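One protein chain is absent from this view; the other protein chains keep their places.
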Amino acid sequence: MTATMPQAAVGASLSPAAVARIRADFPILQERPHGKPLIFLDSAASSQKPVQVIEAMDDYYRRYHANIHRGIYHISELATEAYEEARSAIARFIGSPCSAECIFVRNATEGINLVAYSWGRSNVRAGDVILLTEMEHHSNLVPWQMLAQEKGARLRFVPVTADGRLDMNRLDTLLDGARLFAFTAVSNTLGTINPVRELCLRARAAGAVSVVDACQAVPRMPVDVTQWQCDFAAFSSHKMLGPTGIGVLWGRKDLLDAMPPFLTGGGMINVVRYDRTTFADVPARFEAGTPAIAEAVGLGAAVAYLTAVGMERVARYEHELAALALEKLRGIGQVVVYGPGIEHRTGVISITVGDIHAHDLASILDREGICVRAGHHCNQPLMEKLGVPATTRASFYLYNTPDEIDALIAGLEKAKRIFKLT
Amino acid sequence: MTATMPQAAVGASLSPAAVARIRADFPILQERPHGKPLIFLDSAASSQKPVQVIEAMDDYYRRYHANIHRGIYHISELATEAYEEARSAIARFIGSPCSAECIFVRNATEGINLVAYSWGRSNVRAGDVILLTEMEHHSNLVPWQMLAQEKGARLRFVPVTADGRLDMNRLDTLLDGARLFAFTAVSNTLGTINPVRELCLRARAAGAVSVVDACQAVPRMPVDVTQWQCDFAAFSSHKMLGPTGIGVLWGRKDLLDAMPPFLTGGGMINVVRYDRTTFADVPARFEAGTPAIAEAVGLGAAVAYLTAVGMERVARYEHELAALALEKLRGIGQVVVYGPGIEHRTGVISITVGDIHAHDLASILDREGICVRAGHHCNQPLMEKLGVPATTRASFYLYNTPDEIDALIAGLEKAKRIFKLT
Amino acid sequence: MRPADDLSGMDELYRDFILDHYRNPRNAGTLEAPDASCEDLNPLCGDRIRMDVKLHDGIIEDIRFQGRGCAISQASASLLTETVKGKTVAEVAALGKDDVLANLGIPISAARLKCALLGLSVLKRALKL
Partner (left out) sequence: MRPADDLSGMDELYRDFILDHYRNPRNAGTLEAPDASCEDLNPLCGDRIRMDVKLHDGIIEDIRFQGRGCAISQASASLLTETVKGKTVAEVAALGKDDVLANLGIPISAARLKCALLGLSVLKRALKL
């Protein structure tokens, strides 16, 4: 719906000029919290939005908002088309052969819950094994605890090694007898990039269905669910330049076709009688009630933006920033970096600095205009395992710059002076 | 976040000048589908949005978007405050004594499903009765069918009388032994306004929990859940000038406090271990994952807009439009109006015209720029009972005018000429 | 208030023969012991059509339809029964959206396309195409 697209330079990564042009698309980067330029290093929690996305939703509300699907008038037809076009755009973006495999949900969390309730409750039985990893976000852990508790199934965990990677040696043993293997493509705390395709193939070989938490992968690297060979994948719009209030559950068509509905009500039915109901085909079967229409339009615009920049480039640029940050962090004493070496990670970096608690560190950085996340990152058991109550996490995205990493380093040094650490 | 507010004139209803000023706030009313001015008579499906709402969300994305709750930096604090302020504003708007009673969901449909899954699965047992009415939207019918099926409970229905009202005579008999009574405050097909307070009190007297589908009530009349004496109420933002992608489940605090979680994951936990989890208090317990933050801000702005206009006035004006439309419709031969007399209804009017099918009628009106809904309105069993495959529904809201009703009447007459009806 | 328009544009959408097929559907009813049969509905709008077919040597010897719904869906189904009588199953298989629209000869908006195509889709399902 919006015509202007980012003008990224050609090349392997993003040039400084390309990044400057990208930055110009993000109005929030003009903000000056505490009188300092905003340095946003918390995109792993939620990314900022380019004008293209904001304007696409604006345009929707100003020109063609209407409820979809059942409206026999012009603006309702436009809204329906835009909603379904967004679905198709997302399907193309993640290499899905068929747009009906993309179900709109509120966020990745709801997507995973949908699988746990709909697939899980009708396929997992007492004594079955559900395999997870020790690095899962609460959203890819608690729904499986609930399912295991309801069904009397057992949870197992792929251990995380000392350098923050999955212990692949024990995988086949752990997969033995597993009905389902749910794991994250990228750790939101350690930055670890997991070998998704290998994990999916080994799950399939063991007869387990694979559920990929793609929340940190889809925003920052090329993702192809066909290449991954996964069965389900969930991700959130708000982490990939899109609006809040929408996310996607991707599922293999044959699995989705066989699944009972989860939420029920308007829009997902075939024939309703007072005493019984038959349900619509996917994706409608899983989209009860009026959906997040404007948000789908916004997510479609976000996907168009990322496609125009090129996901290969986004991934390479973020990797460059991560490498730079790791190198500079090595130069500061008392900084501990968690997670694997640069070759296995993306631009999500968790640290601790001496005895400065993460919240204090984040507060000090905030006064410098620097936004980082502090806490357990919805990874409490992993924190426990790492032996820290909390870490401070900086995460980079296509609009960040090397200068901002310098500012982060200067902020950390200032924090050390305040806390009288040498 | 936006300063300008609608300038409604003082008075019992809305004056033509007040309506003109309101209309100026809705950009979409400038559209010209098929070269004709847009006449939007489908607000019962989804309302249009004033600039105040669109701009509040714009402002959020341009100035202070960040993930909420766990962010120790300026814009995250602003986002958290705005999100919680929206919750408080909604609580005040519906007379809730405590903002923690308002849970953000995607839409009314999800709100009702939340009650069915969380309250229903832990409170309804085999043989229990769930009482509904014959005029329920699929979203307040199918979730209860699913629950009844899972638990072996029985559904009963309060009959709809010939003039489209609930048969109150049989209510106490039907309530006998009921665990739960779910009903709509206003029929989205017949326009009937149900006696919510009486229904809730009689449910309570019979020991049944009441669930009010407030989807068509909250947008168009003053609602006070304390006065209603209900236990749960669900409604959608998109029908009350707010954005898509968000809705509210209101629940009595003591009931919510005792309910197990529904969706699980980030943001709704207390302590997570690999093998077990304890959960946060309400409302957080029921808001898993990153919520619809921008949408909450937009809904807050919608509530501010409606409050500034005054819900008494909105209700009276809509009632006046409905009375005018009913009178004019009586003047056209072969028009059948469904639903009760004007004293029991709001501005939602379903009709059939001779043997013209609703879809054909809607297509003809569309060419005149008139947007109406045609079909079963997610009320298939009620349609069956009325003995019609579909109706054409016009619904009015604060931005509609008497002129638009004249245009509707002219459109209906044209349709009759095309179909050669006299 | 806007002036009453003339009927141009809309009589385009609802030409006389469409109304005639709507009110007097051809080949209306059901067949006893059909060789192929299918009933389906468009869940979004509730339009419903049933097709009964009598086959002989791969040729549609007789066909009946029963339905309820809008003028577009019912007229389109009625026209279709006229078109296919005497045709081979292979010829029906080759029929597509364009043939249906050509048959109707009127502009169909995206929202109404499913109405127009319901008859053909039911017939194809009856014939397992």
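Each chain gets a letter, A, B and C, in the order it is written, and its residues are counted from 1.
One rule holds for everything that comes next: a residue touches a chain if its C-beta (ideal position, glycine included) is under 8 Å from a C-beta of that chain, and two chains touch if they have at least 3 such contacts.
Quick caveat: nothing in here was measured; it's all calculated off a predicted structure.
Across the whole complex, the hidden chain's contacts among the shown chains comprise A, B. Screening A:99, A:123 or A:363 for touch with the missing chain picks out A:363.
Note that of B:71, B:111, B:261 or B:340, the residue touching the chain absent from this view is B:71. Chain A residues in contact with the hidden partner, per the touch definition given at the top, are 36-37, 355-360, 363-364, 366-368, 374-376, 380, 383, 389-390, 403, 406-407, 410, 413-414, 417-420. Within chain B, the residues in touch with the undisplayed chain are 69-73, 76-77, 80-81, 269-271, 280.
Operating definition for what follows: only the chains that are shown with their structure count from here on.
Our note on geometry: chain B versus chain C, Cα centroid distance of 37 Å, whole angstroms.
Taking the mean of the C-alpha atoms as each chain's centre, chain A and chain B sit 31 Å apart. Between the Cα centres of chain A and chain C there is a gap of 46 Å. Of all residues in chain B, those touching 2 or more other chains are 359, 363, 366, 374-375, 380, listed in ascending order. Looking at chain C, one finds that residues 44-45, 109, 112 touch two or more other chains.
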